[in-house]
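Missing here is one protein chain; the remaining ones are kept as they sit in the complex.
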Amino acid sequence: MGLLLLCLGIGWWLWKGVAAMEDPEFIIGPAAYYIINTAEETGAANIVAAILFDYRGIDTLGEASVIYTTVCGVAMLFSKSKYKRSSAGLSFIARRGVSFLVPFLLLYGSTIILMGHMTPGGGFQGGAVFATVTILLCIVFGSSFEMSRIKPKTKETIESLGGLFFVFLGGVGLLAGAGFLANTAAGFPRGQVGNFLSAGAIPLLNIAVGMKVGAGLSTIFYSMVRVLELEFGEQMSEVEGNDKN
Amino acid sequence: MIKISYATAIFVFCIGLYTILSKRNLFKTVIGLTIMESGALMLIVTAGYVHGGVPPLIPMEGQAVNPLPHAFTLTAIVIGASDVALALALVIKVHRRYKTVDLDKIRGLKE
Partner (left out) sequence: MTAFFAFVCVFLALTALVASEAEEVLSAVISLSVFGVLMAMVFVILQAPDVALTQAVINSGLVTSFFLVAYSQTQKPNLLEQKQDIGDGQ
């Protein structure tokens, strides 16, 4: 009861803070500058993508390294487990249905990544769609199928390549003398706003982040599933041993 | 409309805080963490809303909403997902050690 009153008190305190705010009619601060100058400076039609990968690119690099740290943490927690037994997977109808759906899902994910500088989307969303596809394969076909098609080593390589590609694109700006992660100032072509080939390095950075996020989240899920199946396999062998005794 | 949004964000945040403080199941604690994070993100996005605004995509007709909170929230959601994954991995480790996810029982075993 005391906890409930405490939470209600904190809520009332926060509400008193925001109730004084009016409906704003215009924007001030750095966001106004971004809205006016994005088309000229970067050539991207999606202002959020321009902020993420151009104006505040180094924040995005830090964010991508958070995912890398999480993969390392999960892998360290489950380091001693080995892969023994696969889950059985679902029925024939589910397998046929999913194998019909998977190409369209892959197309959807690549569209989100490649059109990220013109329409809503980008590397984070498209990478999450790719991770969802691998999770779907893992659930429906069983994890040994997923492991035989996309090896864990391949995922790690893709993730590392994504990170290295991001840093390399930042280093190009450094070599051109325009600063780390500089876009059009470093000589990337700006193009026409709204065209597919525009916005300089932003589509390439989208691809790098998509590789990193998709492979990273997929690896996290796969590590957790592997632990589950290991424990299950151990129990089964214990039961079989008891039967023999 | 902006008042409704602020009120909902604060309410959701308080539900998450109450879940973390009061529940004894570790899964409920992680669920509370997710709810609380969503409430905070909704508050941030609401702070960037402009009355009668349009999405920040060129070409715009009229005043665009503030794109800076969108960029922050976008990265924060992905960080939140990896956060939850790490927390759940720790819960699995706790379950392997103590064979329970109840916080009271874990404390009882320790003494």
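Order as written gives the chain letters A and B; numbering starts at 1 within each chain.
One rule holds for everything that comes next: a residue touches a chain if its C-beta (ideal position, glycine included) is under 8 Å from a C-beta of that chain, and two chains touch if they have at least 3 such contacts.
This structure is a prediction, so every number in the text was calculated from the model and none was measured.
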| item | value |
| --- | --- |
| Contact set of the excluded chain (shown chains only) | A, B |
| Among A:Phe124, A:Phe141 or A:Phe166, the residue in touch with the chain that has been omitted | A:Phe124 |
| Options A:Ile27, A:Ala44, A:Ala64 or A:Ile112, residue touching the unrepresented chain | A:Ile112 |
| Residue numbers in subunit B that touch the chain omitted from display | 1, 4-5, 7-8, 11-12, 15-16, 18-19, 23, 25, 27-28, 30-32, 34-35, 38, 41-42, 45-46, 48-49, 53-55, 57, 65, 69-70, 73-74, 77-78, 80-81, 84-85, 88-89, 91-92, 95, 101 |
| Interface with the undisplayed chain - residues on subunit A | 46, 48-49, 88, 112, 120-122, 124-125, 128-129, 131-132, 135, 139, 217, 220-221, 224-225, 227-228, 231-232, 235-236, 239 |
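The definition used in the following text is that only the chains that are shown with their structure count from here on.
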| item | value |
| --- | --- |
| Complex contacts: residues of subunit A adjacent to subunit B | 3-4, 6-8, 10-11, 14-15, 18-19, 21, 23-27, 29-31, 34-35, 38-39, 45-48, 51-52, 56, 59-60, 63, 66-67, 70, 73-74, 77-78, 119-120, 122, 124, 128, 193-194, 213, 216-217, 220-221, 223-224, 227, 231 |
| Touching residues on subunit B, where the partner in the complex is subunit A | 2-3, 6-7, 10-11, 13-15, 17-18, 21-22, 43, 48-51, 55-60, 63-68, 70-71, 74-75, 77-79, 81-83, 85-86, 88-90, 92-93, 96 |
